[in-house]
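There's a structure below that I have some questions on.
Every protein chain but one is kept in place in this view of the complex.
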Amino acid sequence: MNFFGTLSIDSFVQTSAVAMGAQVFVIVAATGGVLWLIFSGTLDWLWREWLTSLDHKRIGVMYLILAGIMGVRGLADATLLRTQQATAALPSSGYLSAEHFAEIFSAHGVIMIFFVAMPLIFGLINLVIPLQIRSRDVAFPFLNSLSLWLTVAGALLVNASLVVGQFSAAGWLPYPPLSELAFSPGVGVDYYIWALQIAGVASLISAINFLTTIITMRTHGMRLMHMPMFTWTTLGSMLLVLFAFPLLTVVLALLFFDRALGMHFFTSTLGGNPMMFVNLIWAWGHPEVYILVLPLFGVFSEVVPTFSHKKLFGYTSMVVATMAITALSFLVWVHHFFTMGAGANVNAVFGIATMAIAIPTGVKIFNWLFTMFRGRIVFKTPMLWFMGFVSTFVIGGMTGVLLSIPGADYQLHNSVFLVAHFHNMIIGGVVFGFFAGFTYWFPKFAGFTLDERLGKWAFWLWVTGFLVAFMPLYALGLMGMTRRLYVVDPSWQPLLIVAAVGLAIILAAVAVQIAQLVVSVRNRERLHAGHNPWGSHAPEWAPLPPVDRTHNTGVAMCIGALAFLGGFGMVWHMWWLAILALAVSAVLFILPPFKHV
Amino acid sequence: MKKYLTGFVFSVILTLLAFWVVWVHVASNHAYLPHTFMLWAVVAFALVQLVVQLYFFLDIRPSRDSHTMVPFLLALFIIVVVVGGSLWIMQNLSHSQTTPFRGTPSPQNDLY
Amino acid sequence: MSTHQHNHSLFGLWLYILSDCVLFAGLFATFAVLRGQTFGNLSGSDLLHLSTLLVQTLVLLTSSMIIGLTTQAKSRGVILFGLAATFILGLVFIGFEIQEFAGLVAAGAGPGHSAFLSSFFVLVGTHGLHVAVGMLWMLILGVQVWLHGTTHAFSRRLTMLALFWHFLDIVWIAIFSIVYLLSTTL
Partner (left out) sequence: MPVLFPHGVVASQESALIVQATLLMLIVALPVFFLLFYFAWRYRASGRGRHMPNWSHSRFDELIWWAVPIEIILVLGALTWTSTHMLDPHKPLSPAGDAMVVQVVALPWKWLFLYPQYGIATLNFVEIPTQTPVEFQITADAPMNSFWVPALGGQIYAMPGMINPLRLSADSPGDYHGVSANYSGAGFADMHFNLRAASRDDFDTWVASVRKGKGVLSAPVYSALRVPGVAATVAYARVQRGLFDRIVGQFLDAGSPMRH
């Protein structure tokens, strides 16, 4: 038994210049960051005020910072993908190898979903939910901190793969048998499994935490049907996490057993069934989409009334629609694999169930529109994001319904039409929704608003960039271009170049947003906002009594660090390390109750 | 106190009944009790025991507060959907795709 | 600790248990799909040993009742006795399971030998792992009550443990019925 498992000095050798560049960058950035912290003397402050904090607001901010950092990584991946496809029209093969391209598109998807979108919504939820239900904090502050640090551990594992070994090259959902040992012998898929396994546990803990908070800690007199819409949609989203993530845990564990212990769940040999993986992972994967988008629906239900100076139209309908979406999202997962060969009955039933989700979603949109009706609409940036959201989301919704008709899906599935569709939903829904919520609630926490002029610039650049980057992909899909191609047919090149320009515009938008933050902080005196700058009637804006400082603990962060080590041990088959990390975490987790019995 | 003992007695009886059915079936070399009867009997005993334990051990009853019941019912719904759905889908997938040589002997591969 | 905290933790645990039920549902679905894939190795009916299984089942059932009764007890001695009894019964249960697994592996029917065996080992093993975690929890509570006696926080934790343990017994109903007893219908 080797002490270092399968890890050897060769594991550090990267094959391409781009990969080596990334490796050096991560090492330099990590050591640079740590050295700066130590020598600038901020480490102590950081530790005391932030890293060990159990305050939901600070945890929320740290989630957002994590999402920001990982977002930069995800965008860098996107840039590599877009430039490769724009330049690699045959006979040219671009600058990335097929394997490296595959690693990048896999990492891009994983990072954007698990380490950008999820932290973004958990960040917002952490910041706002306790204020909205007017409770002192969440139900389990320690578990809240633990969730954060486990998510960070997962994110670190993904980035560690840049330095040691490589990341999965089997796509963001690694279908077997490609992801089995026979076809993916490296550690890439194992990194994937453990990064997601750890982040998945974090999400599950958060879900329990926020459900308990919302159900048991609402302020006196706030009945369920008095809850603000953001609280309602968060409730729906967290119920989905609670019941969907165990399926992810199962499917990843089984894949790991196949790979590490020679079992046969999803292999094509000895009776394993790869289709079962596809079935199970989408039983998680579809609800996951609604986990991401539901809270942002809630954000718009807060933003639209505020800026229309009017009450939200059809509160009861909104609640019913939210819960309908929650329940329906568990009934549709087959639409991700209509083309696997199930019979017409199965496909039709799940196709129709999928379309049914368009009903409550449509109702929500009409309710927002009729909140604007006979209002006094002020177009501050959050409201602009809403306009951008509806305009793009309706397109995405229509293409989504197309994909849910099996007969049409046979021609659209796995093409870049599909890629355009889900980016349409995630960017138009989740990203724009987040920006609306972020701009809207920012003054509540910072005491000043964000610069409006730069905000509007960012908005227009984002919308333009999005349209330029993704509308061509719809057309390319209809031209028969499949996803995940590292070299492309020359006839597709012009539109791919347009898409790359679109990405450049999005990058410019992100740059403007960073500038907006910096400028706003510098002009905070001028942008100073009272306790309720938008004149909202929602409960989170009412002044709160000062909160007594919660006590701090570094235990959660230590468990996070151990989870990273344990995951690393699992990836490299250093079983002793994994067991040790688990045992120490268990002790750390068990000990506190002994102290205050 | 009483509820645990009642639940226990009921559970023991139901367990023994389920085992007895299978035992009769096995001991008679599958002659007694048809397959389908046994299948439904075992499933029925399990379901009843499930309800018994939920009721007597976990205190799950319709009068419980909605905080407990709503997530419970939702979980039940999802379990039915996931298990039932998976079985239906997987069954359908393997039925609608044909595999060759019905009944022919094993293709022990002399291929390679 | 206030009764408020009591509600939180118990409700949180309840949510966790429901979530865990879905985890088991995933494993059951996998088992059901793969159970015919024996590839010449042992099949479900080969694994059925009615007498051992009955003993195992009754042991777990009894332990579930005992932990339930223990939550009603007031004195430290009775509680310690209840915890110890449950722990020992859990140990017996796990012992049977380890014996079964070891026997299978020795007979060349380990989890890597067919899809059916993989799904069998993982489903039953996951339940066993939960039982082991429950026993660790019991051990911790035992030490706590031994050191500090029964406090309010302690009885909250004991209630939670009992809830968890009952849940494991319920999962076992599904396992002995579906995995073992129904294997004869295959």
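For clarity, chains are labelled A, B and C in written order, and residue numbers in each chain start from 1.
Everything below uses one rule, namely that a contact is a pair of C-beta atoms (placed from the backbone, for glycine too) under 8 Å apart; a residue touches a chain by one contact, two chains touch by 3 or more.
Being a predicted model, the structure only gives us computed values, none of them experimental.
*Asks:* Using the touch definition given at the top, which of the shown chains does the missing chain touch?
*Replies:* A, B, C
*Asks:* If the hidden chain were put back, which of B:K3, B:H35 or B:H95 would touch it?
*Replies:* If we include the chain that is not displayed, B:H95 is the one touching it.
*Asks:* Touching the absent chain in the whole complex: find that residue among A:F366, A:F422, A:W460 or A:F589.
*Replies:* Hidden-chain contact among the options goes to A:F366.
*Asks:* Out of A:G32, A:G407 or A:G530, point to the residue that touches the absent chain in the complete complex.
*Replies:* A:G407
*Asks:* By the contact criterion defined above, which parts of chain B meet the unshown chain? Give residue numbers in ascending order.
*Replies:* Its contact residues with the unshown chain are 94-102, 105-112.
*Asks:* Can you name the residues of chain C that touch the chain not displayed here?
*Replies:* Touch set of chain C with respect to the missing chain: 36-40, 186.
*Asks:* Can you list, in ascending order, the chain A residues touching the missing chain?
*Replies:* Chain A touches the missing chain through residues 97-99, 102, 169-171, 175-178, 183, 268-271, 274-275, 308-317, 337, 339-341, 343-344, 347-348, 351-352, 355-356, 358-359, 362-363, 365-367, 369-379, 387, 390-391, 394, 397-398, 401-402, 404-415, 475, 477-480, 482-488.
Basically, only the chains that are shown with their structure count from here on.
*Asks:* Is the number of contacting C-beta pairs greater for A-C or for A-B?
*Replies:* A-C
*Asks:* At what distance in angstrom does the C-alpha mean of chain C lie from that of chain B?
*Replies:* 17
*Asks:* So what's the Cα centroid distance for chain A and chain B, whole Å?
*Replies:* Whole-Å distance between the two chain centres: 37.
*Asks:* Send over the residues of chain C in touch with two or more other chains.
*Replies:* 11, 15, 18-19, 22, 26, 29, 33 - these are the residues of chain C that touch more than one other chain.
*Asks:* Which positions in chain A touch two or more other chains at once?
*Replies:* Within chain A, the residues that touch at least two other chains are 211, 215-216, 242-243, 247, 273, 276, 280, 283.
*Asks:* Where on chain C is chain A touching in the complex?
*Replies:* Residue positions touching the partner: 4, 7-8, 11-12, 15-16, 18-20, 22-23, 26-27, 29-30, 33-34, 36-39, 111-116, 118-119, 121-122, 136, 140, 144, 148, 151, 153-154, 157.
*Asks:* Touching chain A in the complex: which residues of chain B?
*Replies:* So the residues of chain B in touch with chain A come to 67, 71, 74-75, 77-78, 81-82, 85-86, 88-90, 92-93, 95-97.
*Asks:* Could you please specify the touching residues of chain B with respect to chain C in the complex?
*Replies:* So the residues of chain B touching chain C come out as 1, 4-5, 7-8, 11-12, 15-16, 18-19, 22-23, 25-26, 30, 35-36, 38-39, 42-43, 45-46, 49-50, 53-54, 57-58, 67-68, 71-72, 74-75, 78-79, 82-83, 86-87, 90.
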